[in-house]
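Structure incoming, see below.
One chain of protein is taken out of this complex; the other chains stay put.
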């Protein structure tokens, strides 16, 4: 495991909400981050799909890690998410990348995929801004 | 309790994710919904504030309930959220209202407040679209 | 006319795009701004409604003026707009207000109305962030 990945996992392990949900950091490189969440009963909505709040949590956190990979400790200022397909399957995978980074802010994009044994389907797309934490 | 509130609470109680987080439906009227979340350790981020994912869950769900109050069962198509202040305090209260409703879609707004014994501060603002579920 | 309004109109008159479109600043107070646009043929789309780009220009600029009313010279960092009804009528009126302002950024909301002799209908809702220009 790279030092960067070890550092990212340490940060994630210090987020009680991420630990409670069971999110894992599966990619963490310059300008990129991927979070994976094995779906559990308590992530669902009344219709059996993952709750939109679970999907938006993943997107938000992946955007923050992607932005943080180039800016250091950051906060998410804002995010927009489009839910394009029910989030169902074995796990959700959120892949975020930096689209543009300045000195204090970065604009990132994230795609969330619903993954099963033999398929991977886009279920949400997000775009947002992160800012260095010492604002 | 009104029939409508009883119905709304039943729906919320059927969302495993909402139950796991501990969200309560505290207002549910035509065009309006309010969700309240007593903050717990497992809602937090590494900095002690509520995780952005908790705030966006609340906003997303409150938007959906508000839209659902006029359209019946709905899905959230998309949402945009601005985090304007750290979400800290005893509880978070998300107040959503319908800004415009058509036959199949509604555009709603939500403000999330961080509430303590003697203060109530705006911590996030969201805007989004819900659509009737039978799309 | 207040000094503030005179100042705002001077700024608007220095924006060649705003002058070309014919936008007028009709309210400019602390935390608030209103832009009015008398609709012309060259603002339209192929269907006879005002082009979405005209509506988003108005929302964007009204957000910027509202934010600027409390922060001084600002840039719009990002904006989200929902078009809720065709923009048609005699004129469009964009009313923006500050929802939350920090030291360097403000989050603002804007509602755009389509106005005719005897009606005023909400046609778009926007939310966005402005930042002081010296970033």
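Order of writing sets the labels: A, B and C. Residues in every chain begin at 1.
Rule of thumb we're sticking to: a contact is a pair of C-beta atoms (placed from the backbone, for glycine too) under 8 Å apart; a residue touches a chain by one contact, two chains touch by 3 or more.
Since we're looking at a predicted model, the values are computed, not measured.
Touching the chain that is not shown, out of C:43, C:95 or C:111: C:43 (per the contact rule at the top). Within the complete assembly, C:11 is the residue of C:11, C:70 or C:132 that touches the hidden chain. Residues 11, 14-21, 41-47, 50-54, 56-58, 60-61, 64, 75-83, 133 are the ones on chain C that touch the missing chain. Mapped onto chain B, the interface with the missing chain covers residues 77-78, 80, 102, 104-105, 107, 129, 135.
Across the interface with the omitted chain, chain A contributes residues 80, 82, 84-85, 99-100, 102, 107, 109, 111, 122, 125, 127, 129.
Just so we're on the same page, only the chains that are shown with their structure count from here on.
The chain closest to the protein's centre is B, with centres computed as averages of CA atoms. Chain A and chain C have Cα centroids separated by 33 Å.
Separation between the centroids of chain A and chain B, computed from CA atoms only, is 20 Å.
Annotation for chain C: residues touching 2 or more other chains are 80, 102, 107, 129.
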